[in-house]
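For this depiction, one protein chain was excluded, whereas all remaining protein chains were kept in their positions.
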Amino acid sequence: MKELRQIAAKLLTDGAVKVVIGWEEGPRGARAAFVTRPEDAERLIFDARCVQNLATYLSPRRRHVVGLGKAAVVAKPCDAKAIAGLIRESQVKREDVVILGVRCGGVVREPTMPASLTAETVADRCGICETREPTLYDHLIGEPQPEPPRVTRREEQIAALMQKTPQERFAFWSQQLERCIRCHACREVCPMCFCEQCVADKTRPVWIESSSHPRANFAWQMTRVMHQAGRCVDCGECERACPVGIPLNLLTRYTAQSVEKRFGHKPSDDPSIAAPIGTFRSDDSQEFIR
Amino acid sequence: MNLYQPYLMRIEEAVDETPDTRTFKLVFQDPKVAESFDFQAGQFGEYSAFGEGESTFCIASSPTRKGYIECSFKEAGKVTGALRKLGVGDTIGFRGPYGNRFPVGQMEGHDVVFIAGGIGLAPVRCVIWNVLDQREKFGDVTIVYGARSVGDLVYKRELEGWAKRSDVKLWQAVEPGGEAPDWKGEIGLVPAIVEKAAPRSADAFAVVCGPPIMIKLTLPVLEKLGFSEERVFTTLENRMKCGLGKCGRCNIGPVYVCKDGPVFSAKELKALPQEL
Amino acid sequence: MATEETKAFEPKIVAFVCNWCTYTGADLAGTSRLQMSPNVRVVRLPCTGRIDPLFLIKAFERGADGVIVSGCHPADCHYTAGNYHARRRFAVFREIADMMGVDNQRMTFSWVSASEGNKWRDVVNETTERVRNLGPFTEYQSLSRD
Amino acid sequence: MSTRILTKADLAGLVADLLSAGTRVVAPARVDNPQVAAYRPIASFDEARLDGPLPPRSPKEFFLPPTEVLLRWQKKKDGIELQEVATEHPKQVILGARPCDVAAVEILDKVMGWDYRDELWFGRREATTIVSLACRGVDKSCFCTAVGSGPDAQKGADILLVPSDGDAYLAQILTPKGQALVEAHAQRFGEASGAEAAKSFREAATRKVASNLPIEATKLSGWLADNYEHELWKRLAMRCHGCGACAAVCPTCHCFDIVDEPEGIDRGVRRRNWDTCQAGKFTVHASGHNPRGTQNERFRQRVLHKFSIYPKRFGELLCTGCGRCARACPAGMDLPEILGQIAKLAGAGVPTGGTK
Partner (left out) sequence: MPRIGVFVCHCGENIGRTVDCARVARELGELPGVAHAVDYKYMCSDPGQRLVKQAIAEKGLDGVVVAACSPRMHERTFRRACSASGLNPYLCEMANIREHCSWIHEDRQAATAKAIDLTRAIVEKVKRNRPLEPIRIPVEKRALVIGGGIAGIQAALDIAEGGGEVVLVEKEPSIGGHMSQLSETFPTLDCSQCILTPRMVEVYQHPRIKLLAFSEVEAVGGYIGNFEVKIRRKARCVDETKCNGCGECQSVCPNKKVPSEFDQELGRRTAIYVPFPQAVPNIPVLDRESCALFKGRAKGFKEDACGKCKQACGREAIDFEQQDSFVTEKVGAIVVATGFQLYSIGKDQPTPQLKGYGEYGYGEIPDVIDGLQFERLASASGPTGGVIKRPSDGKEPKTIVFLQCIGSRDAAKGIEYCSKICCMYVAKHTMLYRHKVHDGRAYVFYMDIRAAGKGYDEFTRRAIEKEGAIYLRGRVSKLERAGDVIKVYGADTLSGEPVTIDADMVVLATAVRPQPGIESLAQKLSISYDAHGFINEAHPKLRPVETSTAGVFVAGACQAPRDIPDSVAMASAAATKVLGLFSNKELEREPTVATVNESLCTGCFHCERVCPYGAVERRELKDGEGNLNKVAAHVNKGVCQGCGTCQATCPSKSVELQGFTDEQIWAAINAL
């Protein structure tokens, strides 16, 4: 933490960056901090409650953040994957961001939880995460971290769901999506959802209706997940943001599993590795095609 | 009938004012509604293209002309795009009239200056006819109207008519480069033409509608000419959905444009937060 | 009423096909007078590369019981690679749809070349039969009820 | 009006009576996740969790559904046919709702009724009897006392239940509607008793919440109106994603959109859908110009609407202090914290160290 604060303060003092985006203590646990003065670097923290993916703030559509000037951002391995995604897809230039990579031993499910990691408290995604430190960084901070407690709740849930019949799955998602109010919080928090205008907001034509009836909710989630295929960094923010508690990570994770199985692709923090949709191999498997 | 249920109206006439601006003359399908419908200059409505949605624009005809309303709109999005494809005999929806009005009654006995730019002539035209239809009640009437080019001028036939009237002083202008070979009007921006026209300001009223930048630059000219900011009126065109003060979209600070407006005096405008 | 109910279910199937291979193959099926079930409505597109999963979703929303996506065999794409992109796209989409409970049996993906009128007939007939056996896609259609 | 006693057993009986009479009963109830409760129609009293966790969403959706049909249209060769929707609704009872949620409904009556009366809202309002339940305070994000309300507030309720001795609730009957419900089910209600226990419950809860944010938010309106361009707003919403989760869970947020949805080539529906002022495109003009172009401006709008614009227009804050927005925010935006900052700037109330 000391190292982090020192580097942040130095970057600000030297004028190398205008803002350091990191985490701070908030009324309800760790949350994003925007530090613009060296003396405020003391506010920065990093522990297992630093759940949020800060790469979201690098989107050029965040005009109020862009307006602060060149940014340094504290990045866990999964955040770094999102930053790599932004670079890969021409949203951010590598030289325009200073990445303060932090070694990470997993985070808790909610930033309001205590910072201790147990099988109970660890975030589902961290339970299977194998990356302890990012490879995309300008500074790498912190001590090597132990493995987080290994949990596969989510994977088991997915497996169980896939054991069911399509009709049962349809019923499951109908029930879940019945609650969806189409606030699009899942989109707004997603570091990889950065479109100038989302296809769900397109009016000519309206592919995805904005009303929150199940028909439109199905269309929305299928499309969102489709667009995330091979791009999702599994930061879990969509599900965490959902005010009605829809288990969205079951969808994103299942899609990631499929993409990995089919194309051998896992999201990485190497910006030069292209996402699998948008590229192809002439010998891609096509067992589903008659 | 709930608040959101529109009246059905038949398009009686449709005129293309410019390549992307169209005027409809509309009559109520239900004769009872036609009978009872009344509105004041400056009020607006929500016009439906069924299947696409509603769009907000002012009533462009004068309340003195009964039995129909007119509206003019520019294609800018999905709804106006769909409306523009409609023609004579087609049906549209209408909710209204909503909002406040121009104080036409107060203007009686005074000079009135009308200033408009582009499609902004639509709300002004409503007041112009309201005044001209009772011409004897008002003082001098001056109209300053400008558009980007000759092709962008709306209500061309009425402009011709006003030009011929001896009881109306009409200044027409297009921006430099927008003139046609036979253009006889002014060349320049509206604020400059207003300055040039220099209408008498004592106790006079002014109605100013057009693009925000035009309004912004014209108000100081009027002030310089000596118009009282309490007697200069304009309309705001914020995004609206309900028109009824409920949907929470159109407010500027504490003001609900759909209910407290769309007509505001220059004085009221100044008091609003600069959220334009 | 009774006649309505006893009337056998006839699935509604929307096919999205590329102009160069499958559409032409379907034309060939026509010229060859190959008889096939009349349940399929073809939407012509330049290339399978143009076919968006949104088309399929919209078709289901509008009451389709099944869909077909068909284009040129690998290496035959008129535009060199549209079918390869489509193949990846739909490989993923059908798994997402599967996860959401859209029975993959309701979707047929095929390569039908301009010379495969027979194959087109088979694709149409097999898909129709398969979807007929599954019955109407009431789950999806019920999403539209208020 | 009067006060009665209602035991849990009688309450269960009351629910059974209502259900058998065809009245819909909405209560905080179990959902698939045991940590969570939600307001939803229940099939028996067993499903209800009156003392369970705060449902993440308020019951406003039972008056203003997330999406509702305004009308249906059908195109004919020679015109359009419109079909109206019913504005009358079947009877429902909302049971065990928190006072903050219930207060919101009455606050929203103002905007739904001024000048133009929204029959869709009032249709549901009139068909509904609200039986609220005094709250013991949820967590640090509760601030109902700061907005002039409290965990035992009566506003909006037809009957207020307050936990009393043992398994009983003290039922305060507040409106003729409440009275009617009691009269129709008189056998379920007993003579009032246990007032002391109820009183101490109320006092304890009030004390607990009051310590969270000891300010008077009702006094912020003037400062807010005068400080539109204050430095505070310029940095306030850096972390805000504009996702609108706050509005979605808020009992008083009521902004909506109106959209047409074709359902085939010649017919469709017009709907009213929840919307939020936090969405980037909320105020975009047809020209593409956006008067609230950045998240800072949009967040200011949210605060101003609740604590300045609405009170100026309708005499009440558009906030009941439920704290849901802070709990729902994935980015840690915290309305009580911000109110504390504003109070400090405005000098209203006495901000304590409780807020940072």
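Residue numbering begins at 1 within each chain, and the chains themselves are lettered A, B, C and D in the order written.
Simple rule for what comes next: a residue touches a chain if its C-beta (ideal position, glycine included) is under 8 Å from a C-beta of that chain, and two chains touch if they have at least 3 such contacts.
These figures come from a predicted structure and were not determined experimentally.
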item	value
Neighbouring shown chains of the undisplayed chain, as defined at the top	A, B, C, D
Option touching the unshown chain, where B:Lys66, B:Lys85, B:Arg135 or B:Lys196 are the choices	B:Lys85
Sole contact to the chain not displayed, among A:Trp23, A:Phe46, A:Tyr137 or A:Phe194	A:Phe194
Hidden partner chain, residues of chain D it touches	75-77, 262, 264-266, 288
Residues of chain A in contact with the chain not shown	60-61, 89-91, 194-199, 202, 204-207, 227, 274, 277-279
On chain B, residues whose C-beta touches the chain left out of the figure	85-87, 89-90
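By definition in this document, only the chains that are shown with their structure count from here on.
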item	value
Pair exhibiting more inter-chain C-beta contacts, A-B or B-D	B-D
For chain B paired with chain D, centre-to-centre distance based on mean C-alpha positions, whole Å	40
Rounded Å distance, chain A centre to chain C centre (Cα mean)	35
For chain A, residues that touch 2 or more chains besides their own	213
Multi-partner residues of chain C (each touching 2 or more other chains)	144, 146
Footprint of chain A on chain B - complex, ascending	77-78, 81
Residues on chain D engaged by chain A in the complex (per definition of touch)	33, 36, 38, 56-57, 66-67, 140-141, 235, 237-239, 241-245, 247-249, 257, 259, 261, 271, 273-274, 276, 279-281, 293-296, 326-332, 334, 336-337, 355-356
Touch list for chain A against partner chain C, complex	161-162, 166-174, 199, 207-208, 213-215, 218-219, 221-223, 225-226, 229-230, 250-251, 254-255, 258-259, 262-263, 276-282, 284-286, 288-290
